[in-house]
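A single protein chain has been omitted from the complex, and every remaining protein chain is retained in its original position.
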Amino acid sequence: MRSGAIPVIAWFVLNAILFVVHLLMTGHAQADGLAAWLSAFALGILLVWVVVMAAESRQVLHRGAPELSREPEAVPAASVGALMVAFAVVACGFGLVFGAFLVFIAAGVFVGAIFVLAREIRDERRARRAWSREVADR
Amino acid sequence: MALISTRQIYERLASVYLPIAIGVFAFFTLLIVLSVLRYRRRDQPSRRAENNALEGSYAALLVCVVAFLLYLTLTDEHKVDSVANHERPSLVVDVTGSKWEWEFRYPAQRIVGRSGFVGDQPLVVPADRAIRFNLASQDVIHAIWIPQLEFKRDLIPGAVEHVTLTFTRTGTFDGQCAEYCGLHHAEMTFRVRVLPPPAFARWATAHRGGAT
Partner (left out) sequence: MTVQASRPRPAMARPGGWWGAVTSTDHKRIGLNLGCMSLVFFLVGGIFALIMRSQLASDNGHVVSDYTYAELFTMHGSTMIYLFVAPMAIAMAMYLAPLQIGAVSLAGPRTALTGFWIWLGGGLVMQSGWFAGDGPGRDGWFSYVPLSDSQNTPGTGQDLWTMGVTLAAIGMLLMGACVLATILRRRAPGMALLRMPIFSWTALVTVLMVVSGFPALIIAMGLLFIDRTTDVYIYSGFAGAIDYQDIFWFFGHPVVYVMFFPFLGAAAEAVAVCSHKRWFGYKAFVASMLAFSALSMAVWAHHMFTTGGVTNQYFAATSTALVVPAGIEYFDLVGTLIGGSLVLRTSMLFGLGFFVQFLIGGLSGIWVASPPLDYAANDTYFVIAHFHYTLFAGSVFGFFAGVYHWFPKVTGARLREGLGKVHFVLLVIGTNLTFFPMFLVGEAGMPRRISRYPQHPGWVTDNRLETIGAGIIAVAVLVFLVNVAVSMRRRVIAGDDPWEGHTLEWATSSPPPPLNFTRPLPPIRSYAPLLDLREQVADAGPGSGGAEISQEVSA
């Protein structure tokens, strides 16, 4: 277990307290309507983060130092797919100013990136399974 | 009700904040310098890594300082933003900002003055009187800043803001747009002429129906 949602929860609580103080101090002030929504939005992001972590492993909600894990990890050394995704996003953005043709190119690169990423992730999973077997055999 | 002078409020707050700021800066800088002089290379550095009792008391002291500063600030802010607007104004001036010009319109006296990129007609006001300014903008956000009053307020298109201000000194002072509003923002300036109330009354009569 190496995970820890506790800092996010603690920070959520601090932000929530400030949010409540804000609501109490502004009461029915109309101009501040959006301000409250913004704080609620940030709180929502933190909540989503905690929920996603907890969905992966309930251990995130417990205190304590991470323990030794014998799970093998595969760490990618490089990724061309990631580069392609970034290129697609930037080209799309630039194209929204410059011209639609760039947006189409971006869409094409993005589709290609999906394939490349899928292959990278598949290779990574294979490498991890192979090493898992190797460790088990020892 | 005593008139609220933004300048006096500013000066009084500043006279508390500034010494505290200088004092805190001097205190910590002195401690740092003394530590650097005193604790140069020695064989056995201390292993002391906390002093929670002292730190806790210190934090409590800081909370008291914050409470004190907030008490002063919030009471003064209340005066400037709320109480001032409850004063009965002796004069109403409609101020309209546009790129890159100020228009000062006196509805009761039917006087108009323009200053900025074109024109240099001053804003003329009486001293020691509450003046209601209705602030509007025709295009982008501007801000009316009169350093003599230590006050500025934004002019935001789409709504009229009301502020009530009092000048406590006679003379001629600078005014400037303080919110970047485009190419000639630097030239969107004006002058304020503050006259003693009788002189202002004479001025208003003489300029009735005309320009400032």
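When the chains are written out, they are named A and B in that same order, and each has its own residue count from 1.
Note that in this section a residue touches a chain if its C-beta (ideal position, glycine included) is under 8 Å from a C-beta of that chain, and two chains touch if they have at least 3 such contacts.
Quick caveat, the model's predicted, so the values are computed rather than measured.
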| item | value |
| --- | --- |
| Residue of B:V80, B:V95, B:A130 or B:A204 in touch with the missing chain, whole complex considered | B:V80 |
| For subunit A, residues in touch with the removed chain | 2-8, 10-11, 14-15, 18-19, 21-22, 25-26, 29, 31-32, 34-35, 38-39, 41-42, 45-46, 49, 53, 60, 64-83, 85-87, 89-90, 93-94, 96-98, 117, 120, 123-124, 127-128, 131 |
| Touching residues (missing chain, whole complex) on subunit B | 6, 9-10, 13-14, 17, 21, 24-25, 28-29, 31-32, 35-36, 39-52, 55-56, 58-59, 62-63, 65-66, 69-70, 72-74, 76-78, 80-81, 139-141, 143, 145, 147, 150-154, 156-159, 161, 174, 176-186, 189 |
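Note that only the chains that are shown with their structure count from here on.
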| item | value |
| --- | --- |
| Chain centre separation (subunit A, subunit B; CA means) in Å | 44 |
